[in-house]
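Left out: one protein chain. Kept in place: all the others.
By letter and in written order, the chains are A, B and C; residue numbering begins at 1 in each of them.
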Amino acid sequence: MTYGKRRWVWMGLICLLAAGLCLQAAAQTKEKGPWWPHPIWGAGDQSGGSNWITPEKVMASLKLVKTGKIYEIGQIYERGMPLFGQRTYAMFASQAGPFGKNKLMGHDDFLCAEIGQVGTQFDGLGHIGMQMTMADGSTKDVYYNGFTVQDDIANRYGLQKIGIEHIKPYITRGVLIDIAGYKGEATLANSYEVTLADVQGALKKQGIDEAGIRDGDALFFNYGWSKLWKEPAKYNVNPPGIGMEVAKWIVAKNAAMVGSDSWPTEVWPNPNPDLVVPVHQELITKNGILNLENMVFDELIQDGGYEFLFVFTPIRFKGGTGSPARPLAIR
Amino acid sequence: MTYGKRRWVWMGLICLLAAGLCLQAAAQTKEKGPWWPHPIWGAGDQSGGSNWITPEKVMASLKLVKTGKIYEIGQIYERGMPLFGQRTYAMFASQAGPFGKNKLMGHDDFLCAEIGQVGTQFDGLGHIGMQMTMADGSTKDVYYNGFTVQDDIANRYGLQKIGIEHIKPYITRGVLIDIAGYKGEATLANSYEVTLADVQGALKKQGIDEAGIRDGDALFFNYGWSKLWKEPAKYNVNPPGIGMEVAKWIVAKNAAMVGSDSWPTEVWPNPNPDLVVPVHQELITKNGILNLENMVFDELIQDGGYEFLFVFTPIRFKGGTGSPARPLAIR
Amino acid sequence: MTYGKRRWVWMGLICLLAAGLCLQAAAQTKEKGPWWPHPIWGAGDQSGGSNWITPEKVMASLKLVKTGKIYEIGQIYERGMPLFGQRTYAMFASQAGPFGKNKLMGHDDFLCAEIGQVGTQFDGLGHIGMQMTMADGSTKDVYYNGFTVQDDIANRYGLQKIGIEHIKPYITRGVLIDIAGYKGEATLANSYEVTLADVQGALKKQGIDEAGIRDGDALFFNYGWSKLWKEPAKYNVNPPGIGMEVAKWIVAKNAAMVGSDSWPTEVWPNPNPDLVVPVHQELITKNGILNLENMVFDELIQDGGYEFLFVFTPIRFKGGTGSPARPLAIR
Partner (left out) sequence: MTYGKRRWVWMGLICLLAAGLCLQAAAQTKEKGPWWPHPIWGAGDQSGGSNWITPEKVMASLKLVKTGKIYEIGQIYERGMPLFGQRTYAMFASQAGPFGKNKLMGHDDFLCAEIGQVGTQFDGLGHIGMQMTMADGSTKDVYYNGFTVQDDIANRYGLQKIGIEHIKPYITRGVLIDIAGYKGEATLANSYEVTLADVQGALKKQGIDEAGIRDGDALFFNYGWSKLWKEPAKYNVNPPGIGMEVAKWIVAKNAAMVGSDSWPTEVWPNPNPDLVVPVHQELITKNGILNLENMVFDELIQDGGYEFLFVFTPIRFKGGTGSPARPLAIR
C-alpha cells in the first residue's frame, strides 16, 4: 500500500470514529423540552439537587455543629404505621440454628415493602413524571431532565435511568421552617395551603434572614402533622402543606431538597381540583429537588434548632424510585 | 370502718404495690450469665457499642474533616450481587397514571429481601446468638445482654427486643486498617486468618499509633476482597478475615463497631472446624459490637484515608435484625 | 488373597452394609409417642388423610356427578379480604414492552403473602404442632407422625419434612353439613360451639345417614359465617365452630379432610380458656386430617347439594405449610 492510500485509510477511520462519537452523543442528547436540559445541572444529569453537596458545602455545614447533639428527625418503620393508599410494609422474621459446637443461632428478617415509599420516605427522581405529547406527536411519560419511560427508563426490575443510586448523600445545612409554630397552632388545619407569607413570617420569627438561605440548603417545613402519626386514620386524610407559590420560591432558593412532617409535603388535595400533587411535579420532575416525607421535628423545635447540620444518606438501591431514611439533625 | 381497720387496709395496699414492683423488677432482671449484664452498658441495654456515640465523640470526630470530600464505602444494591446462601433481593417496579390535568405519572417499586442481610449489611444485635442450657436446665437461645428468644424476643413479625431501631447513628471516628496493603497483596488468600501482628503491622505502616485507637472508634479491615464483588461465584467462597485473636483485641479497644470488605468480616471457615462464625458471637452476642459487611475501601486507600469521619445511620426497622447501609467516610 | 480370606472380606462387607441399613432405619424411626406412628398410615408417612384418595375412592366419587354443574366453594383472593392477625396479601403488577415487531406487551404480577394462610386456605401438616418434653428430658416441637422441628423439619426456607407437596390431590366425596340451616339461623352466634347433636341433627335433616359417611370423605361445616366475608371487622371476631367433641367424631369417621366457612373451622376462643385452637392439634397434628378454611357454601345449599364430587388440588410448594385453594363441588 502506498503512502497516499494509507493516508486515506487513516482519514476514513478517523471520520468513522468521529461519526460514531457524534451518533453516540446524539443518542444521549434529549431534544430540548419545557424543563430540560436542566438549567444548572445540564443534559444527562441524574443527581438533581443533590449536586449542591460539594466539599465546600460539607465544610461549611459541619461548622454549624456546636454541641454534637444528634436529633432523630425521621420515624421508626413498623407494621401499623400510616401507609399511603394500598402500600405494604410487611416484615417476617425467622430464627435458624444451632450451628457448630458454639451453638450459633441466628435471625434473619424478610421485608416486603414499597421500600422507598413507606414511612419516612425520600421520593427519587423516578418517582414522579408527566405524560406529554411530544413534538413528533407521540405520547411519552417524561421525567426529570427529559428522560422518558419509553426511551430511557422502562425496566420492570428497577429503573434504567434516574434511579435513586445517583443521588449524592446529603451532608448539608438544614433549615427548619416551623409554620405551625408561627401560626400558633399545634397542628395546621386540614388542607391548609401554606403561603409564602407564612414561610417568610416563620423565618423572621425564628431570626433567620430569608436572604440567608443558601444554595444547596435542605429546607424543612413543620406543620405539626406528625402529632397524628399514631392515628393513621387521621394522618392519612387531607394534610396541610405548601402549594405552587412556595414551590416556586424553593426553586428560586436553589434548595438541595425539601422535607416535612406530612406524607406529601404539599397540600392535599390541591386547591385546584384538576391537579394531582402538582408541587411534586414542580420540584421533582421539573427541578430535581427531592422530597423527604413523614419526618418529625418536635424535639428539634423544643431546643430551638432551626439551623443544623443535616445528615441523610439515601440507600443506593439500583433503579429505585425512592429510599427509606434515617435523617439526622446535628447541632 | 374504724381507724384501726383502715390502717391495715392501707398497709395491705402498700404491700401489694411493693410486691407488684418487686415482681416487675424480677421479671425485668436477667439472671447473671457468662456475658450479661454487659459490663459497660448494664442490664437492659439494647444499643451495644453504638452507646459510644456521645455528643463529645461527635464533636471530636467532626474535627477530623479537612477537605469535605465524601467517600462511598458501601456497595450499590442490585439484582445479581453476591448473596449469602439462599437470600433474596428482588425489586419489582411499576408505573401508574396519568392522574389529573397535570397528567401525573409515577413509579413505585416493591422490594422483597432480607433487607438487613443482603449487600452492604449491618448485623444487628438480634442477628446472632447462642443456644445454651440455663441454670434451671432449660434450653434457651440467648442473645446480647442475656435477652432470650423464649422470654424476650420471639415475634414472627419482628423482634420484640434488641431490634435494630435501638442502635444509635454512627457519627464517629473511622479507622481503616489495610491488611491487604500491609501484606502487599491485592486480595488476601482464601480463608487466611488475619493475625493481631498483621493488624499492628498495618497500623504502624499507616502511621497510626495502636494506642491512638480510642473508645467508640469504628474499626474497618481491608482484605482486598471487594475486588471480587462482580464475581459472586468467587466472592462467596472462603474469604479471609479476622479470627478470635483479633476479635478479643477489638473488644479490648472498646470499638463502637467493625466492618470489612468481605461478607462475614471474619475468616471463613473458622480454622477450628467445630465453630461456625465464632467471631460474630464474640463481637455481637457477647459484646454488642456490631459488624458492617460488604464494604469497599479502594478509593479511600488511594487517597491514604486511614482516619476519617465515619457516617452511618442504620435504618430503624422496628424489630429488624439488620440494616442496609450507605456508609460514608468524610475527610 | 486366599479363598478363606476373601470369604471374610465378603462377610465383613455384608455386615457393614447390614449395619448401615440398620442405622439408617434407626435414624428414620421415631420413638413411639402419644400420637405416632400414625395408626393407619404408619411411621414416616407425610400425607395424612389425603392417603384415603385411592383410585377406588376416585371412581366411587365420580359417580356422584349427575349434571356436571360446578360450584365454586372458595373465595376470591384480593386486597382487603379478612386476614388473620398480621398476615399479608400484597399483589403488585407491572407491564413491560413492546418487544419485537409484533409489539408484544406483557404483565407480570408479584405477590407477597403467607400464601397458604390467607383467604381460602388449606392448613398443611407443618402448620400446627405441639411443644413437648421428650423422654430424654429435652423440649421439642412435635408435629404430625412425630416429626420434630429440631430433628426433622427446621429450615428457614421451607420445611424439610411434612411440606404441603406430600399431600395428594383430593378427588373425593364431599359431604356438607349445614349447621346454620339446621339451627335455622343465617349465621351462627359468636363463639357458639357446634355439638355432635347438631351435626347428627343436620345430617338427618339433610337425609344423609350418619353411617353413610365413608372413609376418606371430605366433611364440610356451614356456619353461615361467610355472610360476613365483606366485613372483615366482624368476620375476624369470635366465630362459631366445632369443638373437641365433634373433632373426635371426625377422627372416628376417618375423614380425608375437613372444611368450613369460617377462618378457623373450630370455635374461637375455645370454651376452655387455657386452650388455643385444640381442634387444630387434634385433627392436624395428631391425626393428619387437614383443614380448609374460609370456604363458602351458599350456592350449593340453595341447590340442596349436600353430597358431591369434591375437587381440590393443593399447590405443591415444596416445604410449604399450607396452600391456596380453588375448591369445587360438582354435582
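Methods note: contacts are C-beta pairs under 8 Å (C-beta built on N, C-alpha and C of every residue); 3 or more make two chains touch, one makes a residue touch a chain.
None of the values given here were measured: they were computed from a predicted structure.
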Which residue, C:N222, C:Q281 or C:N294, contacts the hidden chain when the whole complex is considered? C:Q281
Footprint left on subunit A by the chain that the document does not show: 86, 90, 92-95, 108, 110, 112, 137-139, 157
What is the set of subunit B residues that contact the non-displayed chain in the whole complex? 79, 86, 88, 90, 92, 94-96, 108, 112, 154-156
Using the document's contact rule, name the residues of subunit C that touch the chain not shown here. 53-59, 62, 65, 67-70, 72, 74-79, 87-88, 90-95, 97-117, 126-132, 141, 143, 149, 155-159, 165, 168-169, 171, 274-278, 280-281, 311-322, 324-328, 330
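Keep this in mind: only the chains that are shown with their structure count from here on.
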How many Å are there between the centre of subunit B and the centre of subunit C, using C-alpha atoms for each centre? 41
Centre-of-Cα separation between subunit C and subunit A, whole angstrom: 48
Junction residues of subunit A, two or more chains touched: 79, 88, 92, 94-95, 108, 112, 155-156
